[in-house]
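Shown here: the complex without one of its protein chains, the others still in place.
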Amino acid sequence: MHIGLIGLGKMGFNMRDRLREQGIEVTGFDRDPELTDVTTLDGLVSALPSPRIIWVMVPAGQITDGVVHELSEALSEGDLVIDGGNSKFSDDQIHATLLAQRGIRFVDCGVSGGVWGLANGYGLMAGGSTEDIELAMPIFDALRPEGDRAESFVHVGDIGAGHYAKMVHNGIEYGLMQSYAEGYELLEAKGIVRDVHGTFAAWQKGTVVRSWLLDLLVKALEEDPNLSRIAGYVEDSGEGRWTVEEAIANSVPAPAITAALFARFSSRQEDAPAMKMVAALRQQFGGHAVKPSRQPPG
Amino acid sequence: MHIGLIGLGKMGFNMRDRLREQGIEVTGFDRDPELTDVTTLDGLVSALPSPRIIWVMVPAGQITDGVVHELSEALSEGDLVIDGGNSKFSDDQIHATLLAQRGIRFVDCGVSGGVWGLANGYGLMAGGSTEDIELAMPIFDALRPEGDRAESFVHVGDIGAGHYAKMVHNGIEYGLMQSYAEGYELLEAKGIVRDVHGTFAAWQKGTVVRSWLLDLLVKALEEDPNLSRIAGYVEDSGEGRWTVEEAIANSVPAPAITAALFARFSSRQEDAPAMKMVAALRQQFGGHAVKPSRQPPG
Amino acid sequence: MHIGLIGLGKMGFNMRDRLREQGIEVTGFDRDPELTDVTTLDGLVSALPSPRIIWVMVPAGQITDGVVHELSEALSEGDLVIDGGNSKFSDDQIHATLLAQRGIRFVDCGVSGGVWGLANGYGLMAGGSTEDIELAMPIFDALRPEGDRAESFVHVGDIGAGHYAKMVHNGIEYGLMQSYAEGYELLEAKGIVRDVHGTFAAWQKGTVVRSWLLDLLVKALEEDPNLSRIAGYVEDSGEGRWTVEEAIANSVPAPAITAALFARFSSRQEDAPAMKMVAALRQQFGGHAVKPSRQPPG
Partner (left out) sequence: MHIGLIGLGKMGFNMRDRLREQGIEVTGFDRDPELTDVTTLDGLVSALPSPRIIWVMVPAGQITDGVVHELSEALSEGDLVIDGGNSKFSDDQIHATLLAQRGIRFVDCGVSGGVWGLANGYGLMAGGSTEDIELAMPIFDALRPEGDRAESFVHVGDIGAGHYAKMVHNGIEYGLMQSYAEGYELLEAKGIVRDVHGTFAAWQKGTVVRSWLLDLLVKALEEDPNLSRIAGYVEDSGEGRWTVEEAIANSVPAPAITAALFARFSSRQEDAPAMKMVAALRQQFGGHAVKPSRQPPG
């Protein structure tokens, strides 16, 4: 099998390597001339056998929109586009409809595993028709870890379902990380535990909380005890937000995942306006002292 | 009526004034020679008619413990101690028992109203026996706003109930302030509302959210538009914490009040260890960039 | 002044009364023949002097969309439509654009005050051009409480800003109600407070937590002590959800308001799937007993 892969960033670059290791021929395309195998999209399209299969692995939103639009013009009837990025599930139907106007097929596939996927294989959640997913199965089998397919690949449902499952996966991930992190902070704050790193390390086997994230946590503490080199500043990408939006839209209480999202927002604030207001109110009714702002009132 | 008042700080000082304005004779005692009416506790005790009534208005915890202990030795059978501070409800029974060994009576009274109580009167929640509370009623009537007693005074229950009610009052207060503050931050962040101060001002009459705290919020924005002089740093005193502890002890979900408490904790953190850990985990699995710590790794 | 008012439900009916009491002539239109003053929209339009002013007070979403669409065809250049319902702020620009194609003017106005607005007046937050808002000012002045206009009316900003302010107002309202309710449940659960109703009643004057909502809470407990006639089942309308969505979109942590929203979701669940899963997990790892489902496994 010979496929195209658009986007050779942190994820796509590794996936190209893994696919090749597993015997899939891959022509990669990226704007970065250092990374790309071909210089133009047309070059990519003409390099592939028909029906062409192109895996798209670029940032969600406008960039994915643009790539899908270009592919809708460059590809032919019967070709297949797989969006492996972190697109919002509601974008998938739009992309599928656009491509279908030219007879081009579409599958959305959530991909989990991060930089470790190259070595370990990726967890995959695909949405689309059974026929289209069967066509791409050799790719999925190459990307996922060896062993039972059902433990690392799922045909989730129709178009959009793959990205929906990936969105929820990431929402859960937010909650898991926040839970470990709260426990970490409490152990550090209390001081009763002499060896916080050793405590997490000892949870890796036998305990109820053992997980891959816990293993990474132990690794992080090995590399930087007390995390002294890292600021408590956390970005968030779309999927945590979309998970909470979907929870709201479906009347599902999601307090832990939402707490994780809000904690990230707070982590990026120097001086939260809300907390300025609470301080101001306490001063108003109780005459409580406030801490003056570091910023000049200018 | 002539009573003693121990503690002439922000609250006690104003209360002495209000009591005197309302015709109660007050001998105040404070460590600060600028504020006190008498130089010693014995001086206070000997100045009062029997049965003596002494209102204690000092910081909760060890300081209140100490004052009650001294009073248990200085007062006589039939005298009455009223703890008007923010003592933990579970301390009240301890204090009452200590005093009862000498035949001294005890009432706990939660007091709300802050620095505005002098002008407006205070809301009062008292715990103790009906007889003891009747004895102190002229004081309660002097401290509370004029009008229907039931709108500003309640005999909540037995000893400890007054402070319990005040604790819950303050827990609610945390949630109210946090709610307004979140709305304030959202209005500021969005930018669609041209006049945030004017918007809150216009909520003072007719709306569902009108309240005394809202009036103070408007006043705060009048005095310092954009709250540029105030840091987003908020202390908490015991009562918010105790409310959440009591919610847990009684299996009562209290997510809004707890959110308000945790927001205050977060507001005092420069670089939360939990969020350092989340950043570290994201770096581990996804190769996501982290913000370097400002502190040298020492 | 003579205006049209479309929608004579709980809110619109009272507003017609208040406007008339304040000397504004109102022709009301409603599908309910018992309520309406005219039988058709054309009848309403032809009854009004030019430039016509029509206040729309119907449910947000499709019904408001439909009314605005009909008005865009029935009205003439220079007429003014005011949407006083709880429309989503993002709908306002769509409505304004549709009407502007026919030269019809548009103002959005958030209205707070509920069934008490008839007697007390309503709090009003308007978005639109200064000229259009000036035109409608006699209506605003009739609807709002007497006294200083700035305490119950605000020209918030451009089109959409009025409904945005109302949305945030309602988000805050969610947080305020949840805060009082958590305190209520804790007082009931603990049992130390003999007279929960009396305690809330005594908070009405002098305390920090005094508010209009508190007054209503006291009234509710007067009418139904222990709330024994009311189920713990709470609906939510769009504005709480939109507030949280906007908080997310603007990276504003809003944990208290979100807690209030999720508490409503939970209140409507008999048997939350999430909690079935937590029970199942505890059984899996710890052999902990689970409560069997009341529903037959069908």
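Of note:
Read from first to last, the chains carry the letters A, B and C; within each, the first residue is number 1.
Everything below uses one rule, namely that a contact is a pair of C-beta atoms (placed from the backbone, for glycine too) under 8 Å apart; a residue touches a chain by one contact, two chains touch by 3 or more.
This structure is a prediction, so every number in the text was calculated from the model and none was measured.
When you scan C:Tyr164, C:Tyr184, C:Trp203 or C:Trp242 for touch with the missing chain, the hit is C:Tyr184. Hidden from this view is one chain, which touches chain A at 89, 112-114, 117, 120-125, 144-145, 147, 150-158, 160-161, 164-165, 168-176, 178-180, 182-183, 185-187, 189-190, 192-195, 198-199, 201-214, 243, 246-247, 250-260, 262-263. In the full complex, chain B touches the hidden chain at residues 208, 241, 244-245, 248-249, 251-255, 258-259, 261-263, 265-266, 268-269, 272, 274, 285.
Looking at chain C, the residues touching the absent chain are 10, 114-116, 177-178, 180-182, 184-185, 188-189, 213, 216-217, 219-220, 224, 227-235, 255, 260, 263-264, 266-267, 269-288, 290-295, 297-298.
In this text, only the chains that are shown with their structure count from here on.
These two copies of the sequence, chain B and chain C, are related by a rotation of 180 degrees on CA atoms, to the nearest 5.
Chain C has its Cα centroid nearest to the centroid of all protein Cα atoms in the structure. Summarising the inter-chain layout, the chain whose CA centre lies farthest from the centre of chain C is A.
If you average the CA atoms of chain B and of chain C, the two centres end up 33 Å from each other. Chain C has its Cα centroid 37 Å from the Cα centroid of chain A. Across the assembly, chain C contributes residues 208, 251-255, 258-259, 262-263 that each touch 2 or more other chains.
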